[in-house]
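For reference, the structure is listed below as structure tokens.
Every protein chain of the complex appears in place save one, which is left out.
Going by the order they are written in, the chains are A and B; count residues from 1 in each one.
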Amino acid sequence: MMPMENPLLIIKDLHVSYKTDDGVIYAINGLDLVLNKGETLGLVGETGAGKTTTALSILKLLPERIGSIDSGTIQFHDERLDNAPEAKMRLIRGSQISMIFQDPMTCLNPVLTIGDQIAEVLESHCPPGTKAAEIQRKVDEIMTMVGLPPDRKEEYPHQFSGGMKQRVDIAIALACEPELLLADEPTTALDVTIQAQVLDLMRGLKDKLGTSMLLITHDLGVVAETCDRVAIIYAGEIIETGEVDDIFYLEDHHPYTKGLFGSIPSMNEKMKRLNPIAGLMPDPSIKYVGCPFADRCPHKMAICETQKPQPVVTNGHMIKCHLFSSKPAGDNK
Amino acid sequence: MSNVKRRSQFSSVLHRFAKNKLAVVGVIIFFVMAFGALTADIFFDYKLQALDQNAKDKFLPPSREHIFGTDHYGRDLFVRIVYGGRISLIVGFFTAGFGLIFGTIIGASAGYFGGKVDNILMRIMDIFLAIPAMLLAICIVAALGGGLFNLLLANGIANVPRYSRIVRGHVMGLKNSEFIEAARASGANDKRIIFKHIIPNALGQLIVQATLTMAMAILSVASLSFVGLGINPPTPEWGSMLSTGKEFMRTHPNQIVIPGLAIMMAVLSFNLIGDGLRDALDPRLKN
Partner (left out) sequence: MFKFILKRLLLMIPVIIGISFVIFAIVSLTPGDPAQLILGADADPVLLQAKREEFGLNDNFFMRYIKYITGVFRGDFGKSYRTGLPVLGELLLRLPHTTIIALGGIGLSVVVGVPLGMISAIKQYSFIDYFARTLALLLTAIPVFWLGLLMLLFFVLKLRWFPATGTGSWRNYVLPVVALAASATATQTRTTRSAMLEAIRQDYVRTARAKGISEPKIMFKHVLKNSILPVITIAGMNVGVQMGGTVVIENVFNIPGMGNMLINSVRVKDIPMIVSTIIMVAFFIGVMNLIVDIIYTFVDPRLKTQYVTVKKKKDQPLIPAQEKI
């Protein structure tokens, strides 16, 4: 397992909000996250928890005029990204940090050839004066690597199936061999069989290129198969992180994590019924005091309503819950 | 659809509309025009002030008595503009209403019955659409002669295809949807399904189209009257006022500036209202 002392990306106390016509939406509320070199970190949470916003904040691709980073820092290597100028971000995007989006159907430009769209990212980041033939050779190489026949590079996205398109997205994302890959639910839009193929492909390429990966998903199966560490996000905060084994096998968990596991069917245990978490996430247009999960929590205490829980770390396993504030996390309740 | 939900949707549309400054400007222009058209007879004497010639007062410059001045027969331009507004409003509402009613009937039948009915009706509509509305109106006027009623008919007919297209599209889209199936299963007949379930769904788009039609109809009638195929003098219609005014525009530019501005404001008002409604009904489209 990866030790903590080799961080590639450190996010500290990040606050992101969207200013819409109908008011302000507080999407990220004090998020802390560390991603180490070579590691795959699973970012898990339900829809609207702020997973995609986190990824977009890292690349500073929040919707213009609407989304903004209000406070906090994002550090990549030794550089601050949160206040980096656009020109610098442009150089980082696609070369050092790249992103795979959720829906391969809409992420490729319908009027440009596949080859052109892969070549483009190379052209943007290659040293000036790189020959066109060299770029084309690289396009062929990367297409082969992701399992696409290079002779199809003159074709357009509509001539490819969903799984093929996702391979094109992966090719684009990995073309410049980035250090960090942000994968936003890369398999959600695909058929189950193709999901497995794409995940295998990503895992293989990640190992081959030594890329670190932030894998955004709500699928715990994908997490178990792919990730080294897991961060559970709820209402724009990380409420629990740990090694995959910590999350899957330890007894102590944030009540939300427990609920999350309770809401998926298990093959091994006989379960009478699933236990979905009752209630909804707090209204993101209101800044809450206290624990965001309080309203849905079966173990709610008086303090939960008034005070934010502080993270409690035991052997690298962090839980942000008042249940564990008073006693070491290793203890049983 | 429950009443509560519909009301809240209506009020949220209204709220979005009211937040749109340009749309509010459009509404204000419209109300001023409508107020003038409705109350003109209280303040003015149509025959005396808008029609009767009075040579000694001709081409008076704007003054407190005649705020826009007078025309070549000494008639008050302001009064004539107000009465012209009445004609424009009638034209706008009638054209939109005509298109709305007949377009809805044709489009709904085509979409609902499908097959041969659809094919025949829509091919006829296509033929009408292939002729520019202005030219079609000219031909109808050629057939029936000028005058307000014939102009209304000409513009009304020229606008039917657009509405039938919209309604047909909605009917086709909704015909097989689940809530229509449910209505059918619960014993609603065809007519009821169309009018209770499908038309309300198309209403938003139809209202927007109707507002834009009013603008187009006002322009169209003014154009026809301008080239002498519409409403003829001495009736105070804006287009025909422009047509007479152009003889004197060199020495008395107000003769063309005033009626032209009136047309422009009227058209602008309906365009602004239409745009505002479209944005309010479908905020996604706003940009």
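The criterion applied here is as follows: a residue touches a chain if its C-beta (ideal position, glycine included) is under 8 Å from a C-beta of that chain, and two chains touch if they have at least 3 such contacts.
Predicted, not measured: the structure shown is a model, and the values here were computed from it.
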- [ ] Specify the residue from the set A:Q159, A:S285 or A:Q310 that touches the hidden chain.
- [x] A:Q159
Open item on the list: One chain isn't shown here. Among B:I140, B:A217, B:I231 or B:L281, which residue touches it?
Closed with: B:I140
Open item on the list: Tell me which of A:V111, A:V192 or A:A302 is the one touching the absent chain.
Closed with: A:V111
- [ ] Over the whole complex, note the residues of chain B touching the chain we left out.
- [x] 22, 123-124, 126-128, 130-135, 138-145, 215, 219, 222-223, 226-229, 239, 242, 246, 249-250, 253, 256-257, 259-260, 263-265, 267-268, 271-272, 287
Open item on the list: I need the residue numbers on chain A that touch the omitted chain, in ascending order.
Closed with: 59, 61, 65, 90-95, 98-99, 101, 103, 106-113, 120-121, 124-125, 149, 152, 156, 158-161, 163-164, 167, 169, 172, 194, 197
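Please note the rule applied: only the chains that are shown with their structure count from here on.
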Task: Whole-Å gap separating chain A and chain B, where each centre is the average of the chain's CA atoms - done: 53
